[in-house]
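What follows is a set of notes on a single structure, which appears directly below.
With one protein chain withheld, the remaining protein chains of the complex are depicted in position.
For clarity, chains are labelled A and B in written order, and residue numbers in each chain start from 1.
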Amino acid sequence: MESKNKSFTLAYLAEQVNGKIDGDGSIQINAASPIEKANAGDITFIANPKYLKHLETTKASAIVLDLETPSGGISSIRHNNPYYAFACIIDILYPELPEVKPGIDESSVVADDVTVGDNTAIGPLCHIKSGSSIGDNNRILSSVFVGSNVSIGDNCLIYPGVMIMDDSIIGSNVIIHASTVIGSDGFGFAESDQGLKKIKQIGNVVIEDNVEIGSNCSIDRGALGSTKIGFGTKIDNLVQIAHNVQIGRHCIIVAQVGISGSTRLGNGVILAGQVGVVGHIELGDGVKVGAQSGIAKSIEAGKAMFGSPAREILQSKKIEAALNRLPELLKRVKKLEDKK
Amino acid sequence: MESKNKSFTLAYLAEQVNGKIDGDGSIQINAASPIEKANAGDITFIANPKYLKHLETTKASAIVLDLETPSGGISSIRHNNPYYAFACIIDILYPELPEVKPGIDESSVVADDVTVGDNTAIGPLCHIKSGSSIGDNNRILSSVFVGSNVSIGDNCLIYPGVMIMDDSIIGSNVIIHASTVIGSDGFGFAESDQGLKKIKQIGNVVIEDNVEIGSNCSIDRGALGSTKIGFGTKIDNLVQIAHNVQIGRHCIIVAQVGISGSTRLGNGVILAGQVGVVGHIELGDGVKVGAQSGIAKSIEAGKAMFGSPAREILQSKKIEAALNRLPELLKRVKKLEDKK
Partner (left out) sequence: MESKNKSFTLAYLAEQVNGKIDGDGSIQINAASPIEKANAGDITFIANPKYLKHLETTKASAIVLDLETPSGGISSIRHNNPYYAFACIIDILYPELPEVKPGIDESSVVADDVTVGDNTAIGPLCHIKSGSSIGDNNRILSSVFVGSNVSIGDNCLIYPGVMIMDDSIIGSNVIIHASTVIGSDGFGFAESDQGLKKIKQIGNVVIEDNVEIGSNCSIDRGALGSTKIGFGTKIDNLVQIAHNVQIGRHCIIVAQVGISGSTRLGNGVILAGQVGVVGHIELGDGVKVGAQSGIAKSIEAGKAMFGSPAREILQSKKIEAALNRLPELLKRVKKLEDKK
């Protein structure tokens, strides 16, 4: 994305984020770049301590740093939460929204009784069904499907190809990335003599304010009642949320996680990539689960888990270390036995 | 989904499902709800023994139960397969289909030679290519793509954004959820001096009657010949089925499973969430595989497997239990050695 060339002094940017100048505040900044590719006029950031080495060679004009790290002579904005400060600076340097005109594109098919709020744009080739209401300042991009009786709040950004099934309720400030499906049927079947009988899924999906959901995710509707994603929760790509899952506030669900039916997550739960969680259990507030772990039992608040099946992380690490010695251990025990 | 307010006596519902009334059969029922959220007029169900505690406090007017569980004084329908009975009752209470008008929406692009059966609806913004035939009573919702020479039987429900590639053959009573892809190319390349040479994938996908496939799945076409999904098999969301996989009848494939090329599943196979299966092997009838397991070898009929790599489930559980004692075992062996 090209910066539109508007430039700001480093001092101005520091002031906007309540940061402190360390160096020359009069430097002009007009772009943000990765540290190893930055040029004059760019501000940069160190996303991971591994990249500290680039401080010596970067051509960036400025950097956002924490309060201690030596700047290597580059003018910097000091901040106790440099990642947050950098995020705010990007917002200043790149203010553009995707350019969408308010109104309904003429190629879209929108039922007569759909209510659309002020300043909302519905892009080309969308289909919005009867009984739905869409609030103000939404950007619904191309080829989006919105089923019957859906409610969408204000200031949402719905990317192309998102499919929102009937009866979904979506709050405000929600972002949903391309090709994600909200409200597909849960996976419920009863055994019978004639094979598997479908349990009609008559619930819906409720997404609270400030949620972001990645691309190609599947969020199933409740079988009865609702599947719920709580305020401020962020979900990465290719995530599976089964029917009647209840996710609390401010959770972080990384790519390719799968959560089975009716499981409840508290607030601030973090599930790393490819984690699987069985159904009908509870993960307490602040639970953290390492990548690829499998959770088969409820977990108390605050615990950190790892492994498939998961154990508390310290126990898991001890076992992993011990496993390296297991082949040799077999030999040692054999030797002890032979000595008898 | 709102019940359309039609109500039925509990006795009527019991009769429809061949259940037995335990309590007051004259109670009026007009909705189905989760046990902890039910109100007067609702019938409910216990999906998991964990929820038995709600029997004491539920406001539901009635419940579907097995023959033994005490009802806690709530009027109930007794049935030896209560889950099945409840599924049938939901069908009675919520008879509505998604409202789709038969005919082809004028915003869709349908080739002249496509044959469309009686009472079939093709919703807005679909594209159906030449040589395809679509039977009776199908509901093809919005933004569906149907390639060339595709055949679709009767009574299918194809959700928005489904992409059905050329030459696919889909039976009757098939449900495919949003954004699933049927017939993408298999992943086949030959090494050569110029890098990887694509093996053109000239096969197709065959889906038998009564199959249901979740959202965001990828079912690849055969390289040569067909990828096949057998009668009555149910597939959850985000599942990967590679080229030339052969899946039997009445299998259950849970979310995020991946099955590699040319592998064959018998009938009634159950793969839990996130299972991976290598290519060119066979899983016999009734094989069950636990969540996140990895199957690298053929499995005999009837076996239950767990782990990555998978072992028979009892052996797997023994090893998991033993692992908890491994760090301490290292110390114990060291102590034995020191005693020498």
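Everything that follows uses one rule, which is that a residue touches a chain if its C-beta (ideal position, glycine included) is under 8 Å from a C-beta of that chain, and two chains touch if they have at least 3 such contacts.
This is a predicted model, so every value here is computed, not measured.
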| item | value |
| --- | --- |
| Absent-chain contact - pick from B:34, B:82, B:135 or B:161 | B:161 |
| Residue of B:19, B:276 or B:290 in touch with the missing chain, whole complex considered | B:276 |
| Among A:238, A:283 or A:305, the residue in touch with the chain that has been omitted | A:238 |
| Touching residues (missing chain, whole complex) on chain A | 1, 32-34, 37, 44-45, 47-48, 50, 81, 83-84, 86-88, 90-91, 94, 98-99, 105, 107, 123-125, 141-143, 159-161, 175, 177-179, 210, 212, 214-216, 231-232, 234, 236-238, 249-250, 252, 254-256, 273-274, 291-292, 308, 320, 323-324, 326-327, 329-330, 333, 336-337, 340 |
| Hidden partner interface residues of chain B, rising order | 107, 109, 125, 127, 130, 143, 145, 147-148, 161, 163, 165-167, 179, 181, 184-185, 187, 189-192, 195-200, 202-204, 216-218, 220, 222-225, 238, 240, 242, 244, 256, 258, 260, 262, 274, 276, 278-280, 292, 294, 296, 308-309, 311, 315, 318-319, 321-323, 325-326, 329, 332-333, 336, 339 |
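Basically, only the chains that are shown with their structure count from here on.
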| item | value |
| --- | --- |
| Gap in Å, rounded to a whole number, between the CA centres of chain B and chain A | 26 |
